[in-house]
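The complex is shown incomplete by one protein chain, all other protein chains being positioned as in the whole.
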Amino acid sequence: MSSEIPAPTEPTTDAAAEAADQHDPTAAPVERPKTTGLHVGDAKPGVAKVDPIIVADGVRRTFGGLTAVDVEHLEIPRGAITALIGPNGAGKTTLFNLLTGFDKPNEGTWTFDGKSLSGVPAFKVARLGQVRTFQLTKALGLLTVLENMKLGATGQRGERFWSSLIPALWRKQDAKIEARAMGLLAKFKLDAKAPDFAASLSGGQRKLLEMARALMSEPKLVMLDEPMAGVNPALTQSLLDHILDLKDEGMTVLFVEHDMHMVRHIADWVIVMAEGKVVAEGDPYSVMRDPAVIDAYLGAHQELDLGVVTGRVTAEEADPTTDAAASTSVDADELASAGTAEAEAEFAPDTEEKKK
Amino acid sequence: MRSPFPAVAHPPGRMIRLLGVILAVTAAMLGVFALSASPAVAAEGDPYRISGNVQLDGEPLEGVKLVIDGPGGKQEVETDENGQWRVSVPEKDDYTVTLDEETLPEGIAVVDPEDDSPDEKDVTVGAGGRVTVNFFIGEGERNVTSMWDQFIQRTVQGLNFGLMLGLAAIGLSLVFGTTGISNFAHGEMVTFGAVAASFLVSAGSLALPLWIGLPLAVVLSAGFGLLLDMGLWRPLRRKRVGVVQLMIVSIGLSLALRYTFQFFIGGGTTQLPYASAPKLNFGPVQLSWIDIASIVISIVMIIAFALWLTRSRLGKATRAISDNSSLAAASGIDVDYVVRVVWIIAGGLAGLAGVLYAYYRPGIKWDMGAQMLLLMFAAVTLGGLGTAYGALIGSLIVGVLVEVSGLWIPSDLKYAGALVILIVILLFRPQGILGRRERIG
């Protein structure tokens, strides 16, 4: 992407400070600086980034009649922590699966580090340096914690069938991997658990193990699917610190999260999805102050049909489980008066096309 | 006339190939028998003998192939240099001897103006234990049925087979849908129905009239399903045993039941009354009244089942559980109760299929259900695992396919044909014809 316009416009440190003061009970003792100046031009869905690591174009995935993901253009900034948020069923995890090769889109192209990933299987995506974790933790229960970690290392000679039969070929490498694994485990305070079966860990410890295991592959991009889900509050802070450390070590982080405090606290950039589309992008403070986002996507009005709010469908076609009348009235009065006119205008081209 | 080929009422006249499924399966069990030291197949040591002589104008014909079918399975024999042949058979019973006209010299056939199918003879091994069969051989037209007529006949037989397969497969599919068990013991539930029927109506046993005995056998089978659920599956559900474990438990159950049947009824084949009812001609199609009754009963039961599944509260609850068990439980459906009803229905339908299958083969054997099991899986998979209608349609396709494919491939490979189709379907459309993709993975 072009870097002709280097200057960021909107995100300001004032806003950050202000937000940090106002709320955020989980705030770290030492607030680390946010990375700013990531995008080019106005922060709107699909905005170009100064240095994107992932660029997706026209990625669409349907399940039967339902369109789970329909992303026209999306760029993920390098060297920053990006949060992907949105209500349940917005297509966040599906997008994750598509980007990592665990699912195949009906159409669309996307690149990682300039290399096209269309049709590339998941394991090759991971080898390129893009690792992910899962929403439901996938600790390999009947392997020990240490074995879990060693599995994460790439390029192991002993993992090839024939050479695995000759220990001399892989012993040294394995010892090095083990040393690195123990180092990481110590950092994640799991070293005492190294010889135990991963099945014996608590939910939060498994999350940590999964993240540590992903780091064994020395990735460029770490994708975390709901890293905080089911984590004991006592572990939350250390998990947040680990994620912030990733950025400090030069990695890019993309994560899906429902916990807004966490998003505000650590994300440099936020992408909001709803009904499979990217509906807003920006730094955490401006996105979260966007009333449309607050109202429609963060659960203030869950009885509203998002389709009606965004003008995608008429009230008659609204989902029967929602309050169609309320949705239209919101559309007409509340949202408009609450200053969402710009936001609506930004969605407009998109929704117009959709109507046809 | 008894069909030499239990799975197909043979078309009038020359069969294309006579080696049948029964040979395959009997021989298959040879190994197991060898282990269990209870030879039930025809072998050299068998006490009774059928023999004969094949000559043309007084000259012996060598290398003419004959197939002898009856209790103990099919045997194949060739004439020696004197034109003579003999086989040993295990029981005093009815046998069918068929001469393979393709092994006769060019232009020669079995001729008998009195008989529609002179290449085939029924014999009874009686008190003497020995019987001789001779064929009239001369120049003449070989007895040939048109391909089309054979096709129609086999299609009708295939539908009959498919319907009874469907009865069994519906139960298998319901059980899978509601409990997630791939029940490898379902074949034994089929056998149970046939064995129960034999116990109730056979002359040597209780000898109840058919109209009481056969329905009672189905009721017993339903009770067997209930018993299995109460004694085994429900405790395992309580224990939250995983599906793979349940599958292997069902394999153990299948082995245990199978050999329990053998324990009680032995390795031989027994017949239900009227198993050899005469065939009636309907154009190119030959059916006995047993066949017709079987088709009618299957259709009535399937319609009744469909009504139950779609109209009754319980049926709807069953479908809800198949769809999403925890959601159904959360919305107040008593999953345990519904699953128990499913086991009862599965048992009853499997038992009915067993009774009908005993007439269709014909004969009751300890491993008859196991023969059907993979075809049931094929049918259920073809239609889409866990959907009852899919299982039915899959069964009809498998039934017709198995019978009709016998026109082109050796009949001892026709089950293999159905299994190859099963594998191919799983590869290209693992959700089956009617299944939904979400069920996969």
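Chains here go by letter, A and B, matching the order in which they are written, and residues are numbered from 1 within each.
One rule holds in what follows: a contact is a pair of C-beta atoms (placed from the backbone, for glycine too) under 8 Å apart; a residue touches a chain by one contact, two chains touch by 3 or more.
Going forward, contacts and distances are computed from a predicted model.
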item	value
Among "Nitrogen fixation protein NifU", "TMAO/DMSO reductase", "Small-conductance mechanosensitive channel" or "Branched-chain amino acid transport system permease protein", UniProt-listed name of the chain not shown	"Branched-chain amino acid transport system permease protein"
Touching partners, among the displayed chains, of the absent chain	A, B
From A:Lys44, A:Arg127, A:Lys187 or A:His261, residue that would touch the chain that is not displayed	A:Arg127
Residue among B:Ile251, B:Ala277 or B:Leu407 touching the omitted chain	B:Ile251
Sole contact to the chain not displayed, among A:Arg32, A:Arg160 or A:Arg289	A:Arg160
Contact set of subunit A toward the excluded chain (per top definition)	100, 102, 121-124, 126-127, 131-134, 138-143, 147-148, 150-152, 154, 156-161, 164-165, 167, 170, 174, 197, 199, 210, 213-214, 216-217
Interface with the undisplayed chain - residues on subunit B	19, 23-24, 27-38, 76, 182, 232, 236, 239, 241-245, 247-249, 251-260, 262-263, 266-267, 370, 374, 377-378, 381, 410, 412-413, 415-416, 419-420, 422-423, 426-427, 430, 440-441
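Rule of thumb we're sticking to: only the chains that are shown with their structure count from here on.
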item	value
Centre distance in Å when subunit A and subunit B are each reduced to the mean of their C-alpha atoms	56
